[in-house]
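With one protein chain removed, the remaining protein chains of the complex are shown where they sit.
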Amino acid sequence: MLRARQLENKLSSLYKAGKIVGGVYLGRGQEAVSASLGAALVQGKDIFAALIRDQAGRTAFGEPLIDCTRTYLGSVLGPMKGRDGNIHRGRPLDGMPAMISHLGAQVSVVAGMLFARRMKGELPGVVGATCVGDGATSTGAFHEGVNLAAMEKLPLVIVVANNQFAYSTSTDRQFACHDLVDRARGYGIPGYSVDGTDFLACTTVIGEAVQRARNGGGPQMIVAKLLRLSGHGEHDDGSYVPDTMKAGPYGRDCIEVAMRQMTEGRYATVDELAAWQDETADEVQRAVAQAQQEPIPDPYTAEWNALSTQFFKPE
Amino acid sequence: MLRARQLENKLSSLYKAGKIVGGVYLGRGQEAVSASLGAALVQGKDIFAALIRDQAGRTAFGEPLIDCTRTYLGSVLGPMKGRDGNIHRGRPLDGMPAMISHLGAQVSVVAGMLFARRMKGELPGVVGATCVGDGATSTGAFHEGVNLAAMEKLPLVIVVANNQFAYSTSTDRQFACHDLVDRARGYGIPGYSVDGTDFLACTTVIGEAVQRARNGGGPQMIVAKLLRLSGHGEHDDGSYVPDTMKAGPYGRDCIEVAMRQMTEGRYATVDELAAWQDETADEVQRAVAQAQQEPIPDPYTAEWNALSTQFFKPE
Amino acid sequence: MECPFHPILQTRVSVTYIDAIREAQAKLLREDERVFLYGQDIATFGGAFKATKGLAEEFPGRVHDAPISEDAMIGLAVGAAIEGMRPIIEMQFADFSSIAFNQIVNQAATHFYRTGVPVPLTVRLPSGGTPGSGPFHSQSMESIYAHYPGLIVLTPATVSDAYHMLIDGVAMQDPVIYCEHKFLYRWLKAKSISDDHLPIGQARIVRPGKHATVVAYSAMVHEAVRAAERLHEDGWEIEVVDLRSVKPLDMDTVLASVARTGRLLAVGEAFPWGGVTAEVVARTASEGFHLLDAPPMRLNARDTPVPYHPKLWAAHRPTPESICEAIRQLLSF
Partner (left out) sequence: MECPFHPILQTRVSVTYIDAIREAQAKLLREDERVFLYGQDIATFGGAFKATKGLAEEFPGRVHDAPISEDAMIGLAVGAAIEGMRPIIEMQFADFSSIAFNQIVNQAATHFYRTGVPVPLTVRLPSGGTPGSGPFHSQSMESIYAHYPGLIVLTPATVSDAYHMLIDGVAMQDPVIYCEHKFLYRWLKAKSISDDHLPIGQARIVRPGKHATVVAYSAMVHEAVRAAERLHEDGWEIEVVDLRSVKPLDMDTVLASVARTGRLLAVGEAFPWGGVTAEVVARTASEGFHLLDAPPMRLNARDTPVPYHPKLWAAHRPTPESICEAIRQLLSF
């Protein structure tokens, strides 16, 4: 979580300094939710389809920081080799599918991965998880994917981070239901609500849902309420977010809450946290420095191959 | 209802006699639901996007029988002029949009018609309605359409005819929820259940929902349970429908139920119903005979114009 | 050598195009445990066209009825392919793949380029027109998918190709769009299927000739052959090339044929703007300009949706008559 925040702060400065082309999308304010999910999953076994604001979840799941910096900075040594950027990275063979931009589209992909695992005899035991935003719940792909997973009774955990906005669009232009958790019943799956700014609540609720999926309980939906604490991307100042909302219950910073919860609950001392913060700051620095030194793609030697198949011509 | 059943019986024989090319899709068993909806709407004012099994609703809404026979028989005088067939007919300017095959796609079209009516100052007062099957609820288009209508608070009435099958696929391969009516809450709209074989219940529940929409109550969802009493199309004998289901509560014929309800409730006498039946049989006969005499499309004189715009070339 | 067919088939006197598709799937299921089928009404019912008849019983747990969720069906296939499976997805009609368009062109097609991980999945598209099937059950979408990098688009025209290309397509590491023509399903029959077959990526000279080359694919191959037969009566020898796959496109065979004949007509059943015939003619003009003795020609369907009425339908797509007419025009230069 901390690492993610620090990494993202760094990405933001790199973007503002013109070192990153394209866009930078941050998960500020969503770290508690995302990290709780990533931490509840087991790398090498489970599947985590991270979305746009899941740096914290990725880190918690075990994605190395360098994957992030390499992808943002376009290093050819990164998992996407400069072919795709930023949050679109992944390592599908390590349980980390690489998102396409089209919202909602990853839900059925994770379902398919789980479906395959079942055919291979690996279920129950494995969990597949993905996050979506409030806006993504309006997509047909989300609906089809969740419904299919429910019908197939797959161990899919869907975390909906209702951060009150989809880009600039507030939830009243997105849906009319009282609470998105009401959708769960319509899919015939359990739904849970959680305050996304409350780290301990997130770990508990999400951790339990993951456990239920793991034990054969079928798909689980968690709806976390919170507020996006940045613009949609770093090009956006988010000036449309009303001050009242920022001052409201979801406006608090989950990282601060988590730090307090850690110390108050005696999970860690203030000193330990500070030391940890220094350590992660170093790690981030190193990951950025390393990626910056690495080669970027060379169009002249690049392979332009959209297919893995090579068609040989007869002589 | 009666007219629809008789018409459809006739279509079935025409199909079996090779007089209709393509397919014939019947609404047998669904007449009570469909007719209740069609009858609750006002032609010339409301919108009714009929779907695959809505002959009864179309007739009740006021679509002339001849539109049906002309379209099935390919008369150039029909609303589709032989360019499209069977259930794909409509008269969009008279509040009867013409369905495309892709399930779920009509929901947002009706929403758009209502959206326009609102911009033109015709709301509240007007209702737009459409039917979908249990299978169509799995489409992304259905989800996006219902959600958009709910968000826009449009007077859309959605009738889900859960006839236990989508083609050959039973509902356990379609969704996992206990009852499709549970979806309504997730969209933030009221949902009602009704026994689709019970004509009086259908008129009451659907009639009231239409009224609520008309009065500004926003979208309404009605889920009717029933059994499809034919194959998917007349090419399909529906042999996959288990006998227990046919013998079960939804297996009863809504037309028989309706006739009984009419006589028992003294809405009509047995004689009146019999006379009515004769009359409609005549009407059906005339509509078929007329369409059969009419010209079919002539490819040599046909206009091949997908655009209404004519682009003029400069001299 | 004959293929080791399922007993059902061995006792038949002839094999139809749809039999071949069914048998190819049976063989794949039998021989490769990574293969599974997912599609609407394909399990107990055996599919809208019976292409999977009996397979659910024969291969328990390997043939699954899908909900009406084409987008999620392809998403599922991509996910399963990442995990090493070889899903075959049946679209009930090619036309409904429009719902899965995003997952096909953006998820499946880009996956290997983006991540280095291939997604070997096959999408079966029952394609093309039949009388009375109308605007939404008649489409030919090969040109749409071929436009996108990262997809292999197969268009078998014969019973043998229907069989072997499905097997070879499923064996490929990349996403395959397998366009099977509904008109050929039961109409096209073969005595048997031999093991000999061309690899994917090679076109085939169906009928040799020297006066003009007609390039076609899928059902249009048969219409082109009919046209060639008629013209043969008048002494013309028309070479007919079956592209077999539209991506990859075997321009070598096309150019070699045009080198022999000097004349080219490309025939397709799809809409006239762009598409296979444009690609074939454009590439021939670019790569084989000096081979051409006359302007290359195209014949496509008309520029309207596919009409419902059989009379209109028959005039909407190319027919032996209209192909003959086009060839005569081509020969008159």
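Points worth noting:
Note that the chains take the letters A, B and C in the order they are written out, and that residue 1 is the start of every chain.
We adopt the following convention: a residue touches a chain if its C-beta (ideal position, glycine included) is under 8 Å from a C-beta of that chain, and two chains touch if they have at least 3 such contacts.
Just so you know, these numbers come straight off a predicted model, no measurement behind them.
Note that the undisplayed chain, when the full complex is considered, contacts A, B, C.
Touch with the chain omitted from the figure is made, among C:Ile99, C:Val119 or C:Val159, by C:Ile99. Checked against the full complex, the one of A:Gly44, A:Gly121, A:Gly265 or A:Pro299 touching the unshown chain is A:Pro299.
Note that of B:Gly140, B:Gly186 or B:Gly233, the residue touching the chain absent from this view is B:Gly140. Seen across the whole complex, the unshown chain contacts subunit B at 79-81, 83-84, 88, 90-93, 97-98, 100-102, 105-117, 119-120, 140-141, 144-145, 147-148, 151, 305-309, 311-314. Counting over the whole complex, subunit A has residues 21-23, 74, 80, 82-86, 88, 100-104, 135-136, 138-141, 166-169, 173-175, 240, 296-300, 302, 304-306 touching the chain that is not drawn.
Mapped onto subunit C, the interface with the missing chain covers residues 95, 98-99, 101-102, 105-106, 109-110, 113-114, 135-136, 143-144, 146-150, 247, 249, 270-271, 273-279, 281-287, 289-290, 292, 294-298, 302-305.
Rule of thumb we're sticking to: only the chains that are shown with their structure count from here on.
Chain contact topology: the protein chains form a complete graph, every chain touching every other one.
Centre-to-centre separation between subunit B and subunit C, using Cα means, comes to 35 Å.
Averaging C-alpha coordinates per chain places the centre of subunit A 43 Å away from that of subunit B.
In subunit C, the residues that reach two or more other chains under the touch definition are 66-67, 69, 71.
In subunit A, the positions touching at least two other chains are 140-141, 144, 147-148, 151.
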